[in-house]
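As you look at this complex, bear in mind that one protein chain is not there, while each of the others sits in place.
After this line comes subunit A, so read on.
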Amino acid sequence: MARNEWPLYEVFIRPKNGLSHKHVGSLHAADARMAVENARDVYTRRGEGVSLWVVPSAAITASEPGEKESFFDPADDKIYRHPTFYTIPEDVKNI
């Protein structure tokens, strides 16, 4: 099998119970099972995690860099979407 036939996988690690899996990088593997083993050997050498996910990179649908303005800029001037925009009445407890 030529090496350029090995597909790319994205690797996600959950650092500890209660946290969510976080993207840490990518690697090549012949299939998902090998990808999990490779991820173990490449990304968890120093006690980084308690759980691993691998996802074929081809299965990820990403936003387009060209769409950045229409996707993300409109949020910039809507500061009322942040909770800090609102003043909390002094009588309200437990927030």
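Methods note: a contact is a pair of C-beta atoms (placed from the backbone, for glycine too) under 8 Å apart; a residue touches a chain by one contact, two chains touch by 3 or more; residues count from 1.
Assume contacts and distances are computed from a predicted model.
Engineer: Given that one chain of this complex has been left out, which of "Transketolase", "Ligase-associated DNA damage response exonuclease", "Phenylacetate-CoA oxygenase subunit PaaC" or "Glutamyl-tRNA(Gln) amidotransferase subunit A" is its protein name according to UniProt?
Structural biologist: "Phenylacetate-CoA oxygenase subunit PaaC"
Engineer: Which one, A:Ala30, A:Val50 or A:Ile88, makes contact with the chain that was left out?
Structural biologist: Only one of A:Ala30, A:Val50 or A:Ile88 touches the chain omitted from view, namely A:Ala30.
Engineer: From the list A:Val42, A:Ala58, A:Ala75 or A:Ile88, which touches the chain that is not on show?
Structural biologist: Answer from the full complex: A:Val42 touches the omitted chain.
Engineer: Extract the touching residues of subunit A with respect to the undisplayed chain.
Structural biologist: Within subunit A, the residues touching the omitted chain are 1, 3, 6, 27-30, 33-34, 37-38, 40-42, 45.
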